[in-house]
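A protein chain is absent from this complex, but the other protein chains hold their places.
On to chain A.
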Amino acid sequence: MHYDIALAWSTLPQLLRGAAMTLAVLIPVLALGLVIAIPLALRRASPGRRWIAAGYVGFFRGVPSLILLYAIYNGLPQLAGIRNGPLWPLFSNAYFCAVVGLSLTHSAYLAEILRAGLQAVPQGVVEAATALGMRPNVIFWKVRWPIAARHALRAYQNEILIMVKSTAAVGAITLVELNAAANEVFEFTYDPFTPLLTAAAIYWAMINIIRLGFDAAERYLNAGQTRALIS
């Protein structure tokens, strides 16, 4: 067993196309996840009518993403309403189903992360802002949210890195992302080592680029202070 550099080089374009698919799934999932998670977290962190958000978070954190993807891509078409309905062009598309499935899971985890961040904001700081005559929406966006975001940043970074690897699940619904591309090379060449190691290196590079991005964000949010502003 050895690393076949010639094979790695010749199959690199194939793996990079896989990596491109990984990113093509990941990026909308991260964006959609944030869009769904913010209102969920607000519901969860405020009194009253919490159960819808709690139910959503509980359900989608509990279901493995692989099963969710199968259910959306293979299960929903069993329903005549979907198959004959106006949304069929969307739900027959594996890419669309992949983005929806992973967004459901990611937004549920992210909502919890944001809720924990919001709850970590000291009530007294919010009261001080209130006593200073700041309006509730100003207090939310300029006081609670920035403090919550700083608290949530570490957990959010973790969640995104986990999401990068979770994208491998969309291979199960026919999308050739990085992991599936490496498997294709393996099935074609019977070299189990070279394509997987190359794929691992590409994942590693992606993850570290994201990590560097977070490090920069953290430095920015801490305004270049050596000590974190919020511990």
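Simple rule for what comes next: a contact is a pair of C-beta atoms (placed from the backbone, for glycine too) under 8 Å apart; a residue touches a chain by one contact, two chains touch by 3 or more; residues count from 1.
Operating definition for what follows: contacts and distances are computed from a predicted model.
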Per UniProt record, name of the chain withheld from view ["Septum site-determining protein MinD", "Amino acid ABC transporter ATP-binding protein", "SCP2 domain-containing protein" or "Pyruvate dehydrogenase E1 component alpha subunit"]: "Amino acid ABC transporter ATP-binding protein"
From A:Ala128, A:Ile162, A:Ala200 or A:Ala216, residue that would touch the chain that is not displayed: A:Ala128
Residue among A:Ile5, A:Ile67, A:Leu87 or A:Val138 that touches the chain left out of view: A:Val138
Touching the absent chain when the full complex is considered, from A:Leu76, A:Ala116, A:Ile207 or A:Leu221: A:Leu221
Absent chain, residues of chain A that touch it: 122, 124-125, 127-135, 138, 142-143, 146-147, 150, 221, 223, 225, 227-231
